[in-house]
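Taken from a larger complex, these chains appear in their original positions, while the remainder are omitted.
For clarity, chains are labelled A, B and C in written order, and residue numbers in each chain start from 1.
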Amino acid sequence: MGEYFKNVPVVKYEGPKSTNPFSYKFYDKDRIVRGKTMGEQLKFAMAWWHTLCANGVDMFGSATQDKSFGTSDAMDLAKAKVYAGFEFMEKLGIDYFCFHDRDLAPEGRTLEESNENLAKIVDVVAEQQKLSGKKLLWGTANLFGNPRYMHGASTSPNVDVYAYAAAQVKAAMDATVKLGGHAYVFWGGREGYETLLNTDMGLELDNMARFFKMAIAYGNKIGFDGDFYIEPKPKEPTKNQYDFDAATALNFLRKYDLLDRFKLNIEANHATLAGHTFQHELAVARINGAFGSVDANQGDELLGWDTDQFPTQLYSTTLAMLEILKAGGFTNGGLNFDSKQRRGSFTLEDTALAHIAGMDSFALGLLIADKIIEDGRIGDFVDKRYASWNSDLGKSIIAGNESFESLSAIALKNGEVTTNISGRQELLENIFNQILVSGV
Amino acid sequence: MGEYFKNVPVVKYEGPKSTNPFSYKFYDKDRIVRGKTMGEQLKFAMAWWHTLCANGVDMFGSATQDKSFGTSDAMDLAKAKVYAGFEFMEKLGIDYFCFHDRDLAPEGRTLEESNENLAKIVDVVAEQQKLSGKKLLWGTANLFGNPRYMHGASTSPNVDVYAYAAAQVKAAMDATVKLGGHAYVFWGGREGYETLLNTDMGLELDNMARFFKMAIAYGNKIGFDGDFYIEPKPKEPTKNQYDFDAATALNFLRKYDLLDRFKLNIEANHATLAGHTFQHELAVARINGAFGSVDANQGDELLGWDTDQFPTQLYSTTLAMLEILKAGGFTNGGLNFDSKQRRGSFTLEDTALAHIAGMDSFALGLLIADKIIEDGRIGDFVDKRYASWNSDLGKSIIAGNESFESLSAIALKNGEVTTNISGRQELLENIFNQILVSGV
Amino acid sequence: MGEYFKNVPVVKYEGPKSTNPFSYKFYDKDRIVRGKTMGEQLKFAMAWWHTLCANGVDMFGSATQDKSFGTSDAMDLAKAKVYAGFEFMEKLGIDYFCFHDRDLAPEGRTLEESNENLAKIVDVVAEQQKLSGKKLLWGTANLFGNPRYMHGASTSPNVDVYAYAAAQVKAAMDATVKLGGHAYVFWGGREGYETLLNTDMGLELDNMARFFKMAIAYGNKIGFDGDFYIEPKPKEPTKNQYDFDAATALNFLRKYDLLDRFKLNIEANHATLAGHTFQHELAVARINGAFGSVDANQGDELLGWDTDQFPTQLYSTTLAMLEILKAGGFTNGGLNFDSKQRRGSFTLEDTALAHIAGMDSFALGLLIADKIIEDGRIGDFVDKRYASWNSDLGKSIIAGNESFESLSAIALKNGEVTTNISGRQELLENIFNQILVSGV
């Protein structure tokens, strides 16, 4: 099978002063941070599609990156990608991967053939897993690329499309279980509408819920005891997508009583497209008991589409890691690099350099988050800020013992409120910066 | 009490050809449209704050509009506004109004005095209601203007503020019931956060839910059997507001089991700030059984703040009326003009001209929506588009009789999907335009 | 050559009451509006790329539309597109077209072959022009699709790319002249930067200016006496494009002394991506003496990328036509449909229905603009609003006879300003609506 990433050496931790581009300056896999190794805290995963398939095509230009891996036959290419992918994970020290059915194996002329293609490649992957110990973080089905899904998959107006989508998810769930995946993801890029003039939103959402119930039933049948995730995204490709953001997905899950088996896969760039910070979406997932996994990337807040950049913004990675630590860290989920090298970063070396940048940035995020917790100034401030909720009155309200009448009487007695304290946002931001630049 | 809007005559329907600025060209109150009068279908309400209090102040400039109504004493002004308001409703033929406690009566030196001020003015309003037959659409409390609420009201970190807010809502609910209001609104302009660095989002939302439960309990006690509404808004003044959009509010209501007494008050400009169309938010409310009332205005999609313009965009008013008709029309709710005349439209005549523009635009929205329904081309297209859900397979899926296995078997037998039909968006938009310009 | 758009009949004007989808309800080509036929006022052009090449591919999905025209050989397809294109123009009654070199003819294995391919197809087009009388509105070169342009064309850091781009534009200008085009367009989709970390913006812009000077020199040599246009776009595909908007392009043209030969091609969707209305960009072009041509489409203001929808928003088309009429109408330019049918509108009938929607919408824009001018209320209001600039003082300021000292003396004498009059925005919007729905 040869070597595919020839100019990419094995990448090792060399510390903050190294100028070797092919080294980790901050990601030190076995270093213990908050009781686990960095590897366990971060659980990096390679995204099969971007790393092995994406070639720099955009809406205005053709491929700049050669991901042909020396072959033009579709099934040969699929196999080459398996070997290339495991070589890449090995060289970079990445333990997990994620896939869509159709970036693993090519769509055949018929559904039967597609299923066979998938099964064949799954066998090759399974073999490589055995050799390497690499693990599947999650699997999913591509229900958006083929023209048949142009008006939706589980929300299609066309019942034939719905059946086709069911068949495809069935096979993708089989593959996920076979490869030992502990999670299965639904991203609904075509589940939404282009115009309400031609759309019955109520029926479409009812049908999506029916689809998810079938997925649970099928999972139970085949022994899948992992998480299902919804991955929210507000728009693109579709004008309005039904899983707009975390809260919207949660309303759906609650409405249709799906919350016991479903959690959320939060993507940084999807958060910003919805008008939220990455941290916000993680927090919403957490307080609703639905934190599952993360698609690690970043967008450009001045651009209105999904740029899927490798994450290098340390404010974002640090605040994300603070939230993830608050949520207790990852169980079934992890940090999947749903990130693509820039179109102008067109070499296979860039594929590695971009992962290194993302991994070092999340490693820094973890290390700085840890230092913020240890420093204690920010945490103490927050505790003090909410201290009145530990007072007798605070406890009584929380216990449900108060009413508008009782509180009104208290307020009339109290007179004007004189107990507010400054929110100190600028001071807190300054402390954050001080810790950020203070060395890790 | 004199006449306050001296240059504003009684405004009457004069038909589409009139060039009299002080006439309705399209709002013909008693004309029957879809089984009700236009007055009943539209239920226009005057917003006490914008119409009687707003004076053109913005973040960079002082008042351009004189809403002093001839006095500078706070309580005299409050009374003058009652008379001015009823004069305005009378001249314009508007039957409803909405208020915040603090635009009805001034805040006093103490909470007690504030409550007394409110009670006094409520008596004056009640008297005017008796004389005129004008009705209260809904009431609310201003829990955002006073500095005590700078960090939130029902989500304040400070339990004293929470108690104060409870007292204020209690009095505002009393006023609402006294004036015969069938709805009470919560808009959480300060319920949210400026930075997550200093915020405990989980506790704050729990507390907000506790607050709403007390409101329900108090309502039950004082015989309020109307609707409670949450009015979603994503941001402004606060960086991130907890009631971001309809779906976010619904997730909250479901999580805390409040959906049986709460519905939504959808504001057009808040919808666009959240990245949605007005129609979208109405549709989300409708399919979740939570359509309540409307704050009728419009934003400027190229601007990132709440411009609260009088609604004059006919695409928006028509699509909104289509949704409202689908939802069965208004019960307790109506169309409240949460709209302010432009700062440069500084005369009291503009106050009237702006309302006329808004009322004619919604009247046109209703008339065009009616014509679209009568025309039938768009509705028929949608029915046909979803026809496969009435097939045996469609019915079986809806009945819950299918599984991934059964659907997969069907899909394998079917082969590739060949039954998709064009979504015809451009044709539908063209039909819409054809009807729009075809005369009402 | 056969018939390509088999289900598309010849489309004729049938008037506002027709329910025939394949008819114009408002575009009546020979009707005289403001002294010219509608055909002359609107000068519709078919965009070769969208109409004949685009197939519904987006960043998340493959082709839904079949534009293979019965062949898979690249040159045969290029020829078929010529016949299909002229058939389409004939059936729709469109007199003009626009092209990029590479959607006219395929890129060859070498530049030489590419040039030959282009020359061959240009001959076929020229022949069809002779038979049909159809005219070229403008030509351009695709300097963004090929990977060689990944870092820019005339702003590439690589001088070899610059030379290649020069060669390509030379050939495209030859083709434009050969086909009788009166304009040549530069759209700089890759002229900009992804990150300033690796970019020398000053050098890149100097080089772009040098490129344009060579274009002028070459144009003079080959007898091209038409307009050069810059088509501004702020972003997409590149993060920041140098021709951000009309004003940015004008600053560039002024800095490098290019304004005598360059004008602007304003695209509606590019305007909104830059945070402007379509009308604004047209007005900026007009008052700078640089109004050239229009790419007629529309975006979705809630989406952050170029959706290139067929224009159906009548506020936008009407305000655009008002500006175009103010600019004296088109000379070398026209209305080019840089618009693509929605991905879900996947049939060749939709290609026609979408053009019909766009043409009827601009026809309505023209007719309503004409009625607004005839009505006179809006124009009269504006004249009166600026009347003080015709006073003695106004004239003296305009004549340059006043100074801060003289004006200060006048202001001190005048005392506070009492002569402001309301801007009456709401009234004007209401008059606009009244005319909009009053029938054409």
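Structural remarks
The rule we apply is simple: contacts are C-beta pairs under 8 Å (C-beta built on N, C-alpha and C of every residue); 3 or more make two chains touch, one makes a residue touch a chain.
Predicted model only: the values in this text are computed from it and were never measured.
The copy number for the entire complex in this file, given 3 shown chains of one sequence, is 4.
The rule we apply is simple: only the chains that are shown with their structure count from here on.
For the pair chain A and chain B, chains touching both partners: C. The geometric centre of chain A is 36 Å away from that of chain B, both derived from CA atoms. One inter-chain figure worth recording: chain A and chain C are separated by 40 Å, centre to centre, where each centre is the mean of the chain's CA atoms. Those residues of chain B in touch with two or more other chains are numbered 275-277, 420, 423-425, 429, 432.
Listing the residues of chain B that touch chain C in their complex gives 16-17, 19, 21, 25-26, 272, 275-277, 301-302, 310, 312-315, 341-342, 344-347, 349-350, 353-354, 356-358, 360-361, 364, 368, 377, 420, 422-427, 429-430, 432-434, 436-440.
Contact residues of chain A toward chain C in the complex are 56, 58-64, 144-147, 149-151, 189-190, 194, 235-237, 239, 273, 300, 302-306, 342-344, 346. Within the complex, the chain A residues that touch chain B are 110-112, 147-148, 150-151, 157-164, 166-167, 169-171, 173, 194-203, 205-207, 210, 213-215, 217-218, 234-235, 240, 244-245, 247-248, 250-252, 254-255, 274-277, 279-280, 283-284, 286-288, 319, 378, 381-382, 385-386, 388-389, 391, 393-394, 397-398, 400, 402-405, 407-408, 410-412, 414-417, 419-421, 423-425, 428-429, 432.
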